[in-house]
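What you see is the complex with one protein chain gone and the rest in place.
Chain lettering (A, B and C) follows the sequence in which the chains are written, and residue indices restart at 1 in each chain.
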């Protein structure tokens, strides 16, 4: 099957990292799934993704316990930690959770690290479907620079493809719809900053194609190298174009540069990824801040709109990062702006029109053929912007504001916009 | 005016470098212009481009005379060497040649180096329209790594924009339609290999916009950095994605990688450039080879077709490099394949479909909506290839061969092609 | 105690790597020790060094078995593999072998890898003298680029110094006189090529100083960075100034450059190290070559003399690499040239005098104050050289040839030497 078919529009969902780090559990996953089913599903949100370290019984925060014991089956495959995912007991793995999420009309995703567990290698455990053992397929000098769980896999060895096949066979049996593979994209943590495991990307591509179940393939971390775009589009559905994104203006500002590098590569099934949306309640594992669990996003409301607007016109995947059951009204309103989500899901040709120190303008074509344009104030203060309609090939237009949800009547030649510091507006131009 | 309007399709023309190096003269330019007007104009070929060093009286080959005296006007602007371009005498510059070429229904282009002549700087000559002098606008540590003529221009200085404006005002007065600016693209000769003069690109963009005459802006050398693609598309019409290209298979093979990096950036007015076509009679300045002036292309016929096919499906500009008056029948046939040129000029969505060690497949959509597909044999021997029509979303198709100019009837599921070593075929699929 | 006292002259000995790789055993060690005691001890040779992987039961060649099980005590310390070193049984470690070697009037050395065994870390075993465990002191992202046995030790952690102390306490109890620590010098295998574990060098220095037994500290691999020379002289007795040296002329030629960088740092207790002498019978683990075990050195006799001469005038440590019991007469003669060894052990001020493409001249001052000079033919053919005595501040001299062991009478002004391709001569100038 064409790998692009399972991600015809940018995936929309929730990922556990921003609120639960390495420690998310079954209850938290399902609570967010229920929230999504009730509040967001109708807007297109569908994936519930369990991020890193789900096989680690002792994880309690964003930190990784070095060399810690992981839960593993007899075939060197990591399985959920029962203390965190009780329904996985008796070898059921993520199947019960996936079933429950599917029953809500949603889809289920998991995170994995590239490679084979170091503990499998040091114990020299078996590989399903191969007489090779863990030790024989490990690439001993290929280690992740920030997590001690795995060794890379040497794809030239007998048993390597079988290992990856056995992983995705297992995930298919669980009902997984989405896999985020980590330590496989380019990373600023690698000395070379390079895309250093294309052979493992290909092995995983083959393993998904072989497993009989469509799964979205998402690659992390980033920033990806635009020189490798062709390989990425051939093998993956999403790839991070940024290092970890958090609620800090400089990182958001920086995303304009990144999107300028990548917008040409946005296409059906191929979604350069701006990373999770750090909105609402974050870092729930952190008991020290705010006198209570977690903290609210540090983004101003204006910045939050800027983020949602850029992610939409660029057509990034949208993965909510906050604990959704604690969403306030504003946060929910960001996730349920139907007109904006329509841009994210169904526009085409999104591109930067102008980029100056103080502002940026992007435009795209809506599904109905009308032009949409976003204006971003990159200054640290409120400012007015006069936008020439000629930039979009128009002399005049009936203008609709997608954040205010109102028609602005007919505008001639120039549209004048007042934007808060770091704020954004997005308009559709009709006739 | 939108800078893209002057290059709505990939520019087609002739450039003097591959046959005359730094030494082309008026007679040679006009002889090639006449040949083009008579033989090629009807196929869309239109530019006659005078390459590097036309202000240098002593140039006789491909070599640059270091620190040599250049012809220059009182405003620090280089002008044609009269001994090589007699019609330029009495301050007429390239105007008489441009007039003659225009009278043939063709267009005229010139090459310039980024910056201001070192001789102007050392003599501290005047800048038109500014009280600044050459010495004041020079960037003293910005020199070309392979030619001693110029210093870079410091665009932050008063007089810098005026200098570039004065250049293009002069070129407009001559009737120039196309300017190839050199030492301004990224280059493997620069230690950093970077795109190191974006400010001068912008100054030149402004100068063209100000001069009142549309001119194609072509940037050299290469390879351009795909990370800078947005800046390039905003400012230029063509930019080299390769270092100097010559008739050597490894360079042609390498172009597949380059095109894979750049195909997404091909759009109206923005043409990633695979460099000149080293076809027919080349290196006319070289008296030592073949017992006569110049030499024939080293490409096999199969390789020549591969080059023309790749340049077409990718939509590179097409700039003939050989001395056209010595074209043999085969060479002429390459330049007058109407069906192939139609792909180059009017297809869209050209992209790599598959890339393996032994072959490559590209496809695009023709102006009439049909799919075209090119198959390339990258092996050093003749080979057969079976191409699944499903790659193009087809079950069966009426196939036309654009090199053989013949209909192959209806093909079902698989198209089988036999290709010579390094050879190519290109087909259009109809219903 | 001053760490320099245990290596007042360049250490002389035998190391098992060049003939036995990772697989040396008790019998081989002792056979070479007996040979040394009988044939070489009187010339100053004294160390018998057991190189890498002595705790690995399955080692059979120069190759490292990845992730293989190592013999280890309850305190995470590697111990000899009993199948290879039978006398080490019942917890005796290397004590019986050391005793036997000491009884011959010789000294005993071992090789270790920087760090703590990965198997200790994955099993989280104990550290002697500390409540910390292996997992807590490991530096998880510090791995050797060519051997999978160890993780680096994080010297900032409690238990780290205790771990290294416990190692050297054990080695002292065995009677070890010399420790070659590997994966701790700069290496071309590290991406940064840097001296990347100075903190572990310091911890090892402290551990030796604490253990109550003098031990020579030798650091590997190389090439060391001359910018780090001060740290090396402060902490170690020998450090490799080259990557692994083998019997290949280009490597020997290259050593002239290396010695030119390092000669100023040669001083009592501080010996920049040109690596083992690949002489005689080598690679005994290799059953494929020569129809028998091992192979003879690939160096010509002239090259062997060149090596011995350079190592002597530079004052490198001298560690014989071949299986000594198979020494032929010529090989033995190289190791028993008393006059040359006197230069190695007791000269001072060795320095390059001239270095040209075709030849090199070095000089030093003998213990008795006379000047010695070595002349090296770097050409690929026999050549004559005329050496001005004025280079050494002499007008005439009574010359003695240290390879020919003969007096050449009085020479005036110029000494003329004929040298075979890659050959050398060394002379002492008397009055």
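Here are some notes:
In this section, a contact is a pair of C-beta atoms (placed from the backbone, for glycine too) under 8 Å apart; a residue touches a chain by one contact, two chains touch by 3 or more.
This is a predicted model, so every value here is computed, not measured.
Shown chains touched by the hidden one, complex as a whole: B, C.
When the full complex is taken into account, the listed residue touching the unshown chain is B:124, out of B:8, B:83 or B:124.
Residues touching the missing chain, restricted to chain B, are 66-67, 118-119, 121-122, 124, 135, 138, 140-141, 143, 145-146, 148, 191-192 (touch as defined at the top). The chain not shown here touches chain C at positions 226-227, 229-230, 260-261, 264-265, 352, 355.
The rule is simple: only the chains that are shown with their structure count from here on.
Counting the residue numbers used at the interface between chain A and chain C, over half appear in both copies, so the two copies meet with largely the same residues. Taking each chain's centre as the mean of its C-alpha atoms, chain B lies 60 Å from chain C.
The mean-CA centres of chain A and chain B are about 41 angstrom from one another, to the nearest whole unit. Multi-chain contact residues of chain C, defined as those touching 2 or more other chains: none present.
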